[in-house]
Each structure stands twice: as C-alpha cells, then as structure tokens.
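A single protein chain has been omitted; all remaining protein chains appear in their positions.
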Amino acid sequence: MIRDITLGQFFPGNSVIHRLDPRMKIILTVVFIVFIFLAESAVSYALMFLAVVLLLIISKLPLKPVLRGIKPIMFIIVFTAVINIFWTKGDHLLVEWKFIHIYAEGLLFAFYMVLRIVCLITGTSILLTYTTSPINLTDGIEQLLAPLKKIKLPVHEFSMMMSIALRFIPTLIEETDKIMNAQKARGADFTSGSLLRRAKALIPVLIPLFVSSIRRADDLATAMECRCYRGGSGRTRMKSLKYKALDFIFLFITVLMCAGVVLINIYLPVLVV
Amino acid sequence: MAELTLKDVSYIYSAGTPFEKKALDNVNISFKSGVITGLIGHTGSGKSTLVQLLNGLLEPTEGTILLDGEDIWKNPKDITSVRFKVGLVMQYPEYQLFEETVRKDIAYGPTNMKLEKEEIEKRVSEAAFFCGITDEYFDKSPFDLSGGQKRRVAIAGVMAMKPGILILDEPAAGLDPIGREEILGGIRTFQRQTGTTVIIVSHSMEDMAVYCDEIVVMNKASVYMQGKTSDIFAQSDKLIEVGLDVPQITHLFKKMRSMGLNVPENVFTVDSAIKATLLALEKRGGAR
Partner (left out) sequence: MSEAFIKVENVCFSYKDDNDEDIPVLKNVSFEIQKGEFVVVLGHNGSGKSTLAKLLNMILAPASGKIVIDGLDITSDQMTDDEVYSVRQRIGMVFQNPDNQLVSSVVEEDVAFGPENLGVEPEEIRKRVDGALAEVGMTEFARHSPAQLSGGQKQRVAIAGIIAMLPECIVFDEATSMLDPSGRKDVMRAIEKLNKEKGITVIHITHNMNEAVNADRVIVINEGHVCMNNKPKAVFSNVSKLHQIGLDVPQVTELIYELKKYGITLPSDIIDIDEGAEALASLFG
C-alpha cells in the first residue's frame, strides 16, 4: 500500500542531539562536511569514524534504520569502490590478470573513500533529518536565512510553503490511496500492461487528485485569511529559537576537530598507521 | 441475485510491525440476497475494512470470502472481475469523477468491462435514470454540477456496471434532507426494480430505519448483531451499550414505556410511531 511509505526520517526522542537548536544543527552539519573533506590521513579518518560512532551513541538512535539509510546510495558506494580499486596505481601490486592490475594502494583508497561517503551520509542524517522534526528544520532554515530578507528574498514565504507542504503530504497520500481504491472498484488496473498503458491508467487518479488539491488550497487560503495571516511582517513565533550553552559546546568541539584534522594533515600525513 | 458469505475472516493491518491492528476478528456472516442490508457500527468497529474486503480491495489475512459459493481470491489475477460483480461506492464518491462529460464518467466502469458500445450506452442511461440524472446533464462537465448531483453521477458510475451486489459507504453523508432522500430513494428504487443485493454503510440510524430491510451491527472487529431492522431496533439497549444511537422516535417510545404506558417496543420510524400511538389510544378507548 502506498500509505506505508515513510516520509521524513525523523525519529522523535530527547537526546542531546535532539535538543540542539536546529539552526546550530545546520551550521554543525556544514562544519562537519568541511571536516570530512579535510580528512586526508589515517589518523583523521579514524577520528572521523569515531565522531560518527559517538554521534550515533549520544543520539540514542536505533542502529538498524540508520544503516538502512545507506541503502539508497549503495550504487554510488560500489561505483566509487570499483573505480578506486581498478584505476589506482601504486607500488604494491597484489593481483595481475590480463589487463587487470590491483594495487594495495587502490584497496586502501577505496576503503577510505567508502568510509568517507558512509560517514558523510550517516553523520549528516543523524545531525539533521533523523533528530530534527521537519517543522523545526523549516524554522531553522527560515531563521538562518532571515538576513536574506534584506535583499528582498521571500524567506518567510518559502518556509511557509515548505511547512504547509509537510502538513499536507500525509493528507495527499491518504487521498491518493482513496481515489485509487475508488477507481479500482470501477475496474481500473494499475499493475498490468505496458508502461504507457499504466501511465494512462493513472489519469483517473491524477485528475481528481489535482481537482481536490486546488479545492484544498482554496479552502486553506480562506482559513488562513480568517486567522489573520498577512505574510511575515508583524508576525511573532510561539517558540522562538534560542542558542543554549550546549549548542556552543558542540560548535566548539566540531571546530576543534576541524582544526585538529588540518594539523594532522600537516604533521601526520601518513595513510597507513 | 448474488450471495456473499464470509467464513472465518480476519484482517490485520500492518501485520508483523509494532503498529499491528486487528480490524476484523474471525467474522462469519452471510448477506441476505435481494434485500437492502444496513451495516452499522461506530468508527473503528471494522465496517470500512469489511466493505473493502467484500469487493477485493483488501485480501483477508485469514479466512475466505465466497461470492456465489466461490472464493473470490481463488485466482488473484481475476480480482478485477470480482470488483465488477461486487460494486463499491466509496465515501464522498464525488471526488473520484474525472471525465470531461457526465456520460463518459458513468461509462468508465462499463468500458473497463470491455462491453459493446450499445450495451454501455444502455447501461449509462439506465443507471442515470435511477440516480435522477436527466439527459440534459449528459454532456455537461461533472465538475460543473452541484455537490448532490456529483454524488449521484458517481453512484450511477458504479450502478452502470450492473453488479450483483452494490455496496455504498455513507452514500448520503453531508447532504441536506432533500439530497439524502434523492439518493437513498434512488437506491431503493434501483434495488426494488433490479433485485440487486444492496449493502449500505451509514451512521444515520434514522435513515437506516427507513431504508433497510436487514441490519448488521459491527462492534470491536466482530459482528455484534444481525437481523431484521425491526428486531434490531427493538433491542435499543443493546445498541446503546456499544455506543450506538437509536432513532429519536425509538428513544421517545422507550421513555413512554418507562412511564408505564403500554406502547410497543419496535417503533423506529415516524410512520410506525403514528400507527402505534393511534392503536394504543384506540385500545384505551382514548381521546379522539
């Protein structure tokens, strides 16, 4: 059933990571990405891996779904590994068969690259999507981008659109399900036939969905007007975001790690310990 | 006339996950053919699941559903043909209309059945007739109609498939008294003239009392009561016990009996109430 698709990967919780300010989490994520791309030596890779494991532990997330998050990028991981294994040249030849040459350096590079990608994906998703509710994330983005309002960018409108979209995703899924069932009851067949036929069979679902979405949008606009909505100006927020000491501690640690990696790159530039 | 029977049917949502929920628990029931059966029960009692099982939108977790003695899931590839025999009108069906004209929309089901052109046309006009849609609407866009008219076009779309069994989920929800009468009256005429087995799901006890011959009451994933409409409403206490309501007029007669008046128990429509009161007064040699 279409309803089973989980949207947004948010796992509610109350860990230290969950409690961080969403704005700070966005900043931390950026710093963390920089950190990952700075890492160039064995020690810094180890540090990077350690950081992700630590993140996972203090976020108290279940391990399985986090690992499952790697699945969609499996292709990229395998592709990267293959490229590195077969195309890296080095001094230590391990296998030689016809035109295939595999060097120890290739294996090592492949390992580091895969580690890098896995850490990048799990690290950022633990920091952002898994521990931040979509609504907080939208708020965070809005407030971080607030300065852009000065150059007339519709930051508030953009985030309002995002949060309304989030609100209506479950409603639309439910509605799609209902309309599909109604058309199935009238003999519609969505599962057999050529691709073209299947696409055609969706018309009786898409048109009603479109019509009802427009009606919903219209209703919602009226309801918002009735609740005195007039754009971002003069609007207050119930939950104003406030940085806490915790946020700065995390920022400090992350920046420190970045600096550490730069130092390691200079003073310990070895690939194998 | 088609027979629909459920044998030991259970249905579990999201089986094997923490959200597992038993929507139907070992249900055994046979729907009487050639009459209008009302399916009642409060939200979450399993009614909607039952309805979706009946026409093969859901597959039972356990048990079998027999249509004229044959398991509808015997050949899963053939389930579409079951859906032609067991027509289902979902809640707020006006939201499923999509064609350019009323005529084409009603013809959608019959066209999926791959019928001859003449046959389709015949069915479209028959179904339209029962739903009170006159010729002048045939070439209009369904989106230009009023809410009640749209609803009737959608119902006609299922009737046009000439199912042996017609199931309607809350066909009159949200309509005013005239709209309700138009739709439910049309369904009754259709049933009486074609002999189709009709199952109506509704929350309105007043409507059920007037339009249904039989009543099935669902509670907590099982069948709670089944019987003639008059017999079911005569047991108003049992209905109230599971959080269902009975028509106001039934409450009135209950109140009168508790005041010691000799009036019958099985009063559930205004018509029967008038007769019962007149009769009771006559017996008393009462005030005329």
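We call the chains A and B, going by the order they appear; numbering starts again at 1 in every chain.
The criterion applied here is as follows: a residue touches a chain if its C-beta (ideal position, glycine included) is under 8 Å from a C-beta of that chain, and two chains touch if they have at least 3 such contacts.
Since the model is a prediction, treat every value here as computed from it, not as a measurement.
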Among the chains presented, those that the missing one touches: A, B
Omitted-chain contact residue, chosen from B:38, B:148 or B:164: B:148
Where the unshown chain meets chain A, residue by residue: 133-135, 163-164, 166-167, 170-171, 174, 215-216, 219-220, 222-230, 234-240
Absent chain, residues of chain B that touch it: 42-43, 146-148, 173-179, 203, 206, 243, 245, 247-249, 251-252, 255-256, 259, 261, 270, 273-274, 277-278, 280-281, 284, 286-288
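Assume only the chains that are shown with their structure count from here on.
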Between chain B and chain A, distance of the C-alpha-averaged centres to the nearest whole Å: 47
For the chain A and chain B complex, residues of the former touching the latter: 4, 175, 178-179, 181-189, 203-204, 207-208, 211-212
Residue numbers on chain B that touch chain A, as the complex places them: 14, 52, 55, 57, 80, 83-84, 87-90, 93, 95-98, 108-109, 112-113, 143, 157-158, 161
